[in-house]
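Only one protein chain is missing; all other protein chains are in place.
Showing subunit A:
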Amino acid sequence: MSQRTLDPAGARDGEAIASPPRAGRPPGPAPAAPRPWRERRAAWDARLAPYLYVSPFFLVFAVVGAFPLVYTAYVSVHDWSLLGGKGDFVGFQNYRDVWANPYFSKHVVNTLSIFVLSSVPQVVVAVVLAGLLDNQLRGRTWWRMSILLPFVVSPVAVAIIFGSVFGDRYGLLNELLGTVGIGPIAWHTDRLASHVAIATMVNWRWTGFNALIFLAAMQAVPRDLYESAALDGASRVRQFLAITLPMIRPTMIFVVITSTIGGLQIFAEPRLFDETTARNGGSDRQFGTITMLVYDFGWQLRDLGRASATAWMLFVLIMLIALVNLVLMKRIGSLAGER
């Protein structure tokens, strides 16, 4: 095969030669030599290559991300039983059913409550921890690695350890509280108490991880900013608020959004914390989350239509909250920076 047939641009040049000369143009082929093919290829290369390099992610995403998303939407508008498979098209009936289900609002409120109780303290404590670790400490690496330790413990093990800490009757924490005269807290029955217990598990696991991400961002802040601030007489706290926080804002946005997504999808911790046989979030769904409702619909009631509708409603909720977070974080960042 000749190079020319491979090059459509070259073929077009050939056509131009064959066409009759237009008025006002000097006869004969235009002297402008076509750009060499190699050069052209280099130009294409520069323009296309970045897309090619990132394409594996998008191809994989299309298969394991976009396809399930679209397919879930398809399932959600049908009667669809776990074992029986697809039934009739029902439009938005599944969404209406889920919306009208008394447990739905309960699970949404639980999810938001656990999310707030976990994400907010988590980010605040992680930033403070990172700020402390961003100093000249003795045995720095040891300190930094040790805050990551909880993260490498599997959530199942975490749930078992915390399960015996937060036992209603024979739990460690209630025994400790008893010694100072605080009456036993019903960690599995009281709604707010159960949220606190679950949020504690999440925080214990993720705070160190987030602190390390913040620490990496803090290390990238140019040191001369601190030096000049120190020369101007700014205290350490003032430096932290006026330099560190604004400088790590992009990282802050990243952490807040990832912890939003993770927090709203919380499943393993509450499910393992549950002691009822159904494991769908306590006897009265005191701590059932939206993902647990998805599981409940799909695998306990064996109705994939309603499960898919619930999953889509969760998706929309996450998008909304992530957007709100994004706006808030931009606001907070610019306030702290006094820009």
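Keep in mind that, in the parts below, contacts are C-beta pairs under 8 Å (C-beta built on N, C-alpha and C of every residue); 3 or more make two chains touch, one makes a residue touch a chain; residues count from 1.
The rule is short, and it goes like this: contacts and distances are computed from a predicted model.
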Identity of the absent chain, which is to be given by its UniProt protein name, from "MppA protein", "Extracellular solute-binding protein", "Acyl carrier protein AcpXL" or "DNA polymerase-3 subunit epsilon": "Extracellular solute-binding protein"
Residue among A:P102, A:G183 or A:G233 touching the omitted chain: A:P102
Of A:S113, A:T251 or A:Q286, the residue in touch with the unshown chain: A:Q286
Residue, one of A:G163, A:P246 or A:P270, that touches the chain absent here: A:G163
Residues of subunit A (touch criterion as defined above) contacting the omitted chain: 82-83, 101-102, 156-157, 159-160, 163-164, 167-171, 186, 188-189, 272, 275-279, 283-284, 286, 299-303
